[in-house]
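See below for the structure under consideration.
Every protein chain of the complex appears in place save one, which is left out.
On to subunit A.
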Amino acid sequence: MIVLAVIVALTFLLTFAGGSHVGAGWFWDTGNALGFVALAGLLFQMIPYARGATTRRHEILGYWVLGVGMLHAFWFLLGDGAVWTYLRPGAPLAMWFGLAALVVLAVLTALARMPDRMRVHRRFRTFRTVHRVLGFALVAAAGLHVMLTGYYLGRWVQDVLFVLLVAATCLGRSRWARLGQAPIASGQTFVALGIAATSAFLLLRNLPW
């Protein structure tokens, strides 16, 4: 839980690293906070660790990450008519990366569902390789979506810190092994941390200071 809390905190702190806490209104900031919650959950899920008995926790948290990711995507359609254009040809590259990330996340999650995954991948090693490759593709797409939109990570220092955070969470299996046990978090913990981070994000950006 502590590892997840740290990743959520760092992800949201990154948005303030440019020195600006300018908000874009409750509606818009809520939608994007959902995106950062999903991103933090994704980075937590990417931690390289032989999960063993905690695999089920990893699987369930994956559903929550997918759910929050979908909420982030659909949220804007509820109140911003211009976002519709992002679902059509001619959308900016950043939005294609966002849509791609959501599709890959859905595929990755569906293909990993037990016991169905046994029918798709007979050998565990094949599954692990495919799951890991899709995970990296997902992080790349989601990361490019965040950086290229430039809404909250618009300065080079933020981009550098973001890449470092991604590298720290997605790489370094031997370093993570020093934890002694796989970092785990329940769906409820993820939701609670997400609500706390979203609330702080909204208040800091939208209350007059």
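We adopt the following convention: a contact is a pair of C-beta atoms (placed from the backbone, for glycine too) under 8 Å apart; a residue touches a chain by one contact, two chains touch by 3 or more; residues count from 1.
Note that in this section contacts and distances are computed from a predicted model.
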item: Per UniProt, the name of the complex member that is left out, chosen from "Class III cytochrome C domain-containing protein", "ABC transporter permease", "Cation/multidrug efflux pump" or "Sulfite dehydrogenase"; value: "Class III cytochrome C domain-containing protein"
item: Residue among A:14, A:33 or A:66 touching the omitted chain; value: A:66
item: Which of A:28, A:44, A:97 or A:162 contacts the chain that the document leaves out; value: A:28
item: Which residue of A:53, A:82 or A:207 touches the chain not shown here; value: A:82
item: Residue numbers in subunit A that touch the chain omitted from display; value: 19-25, 27-28, 32, 60, 63, 66-67, 70-71, 73-74, 76-85, 87-88, 90, 92, 113, 151, 154, 187
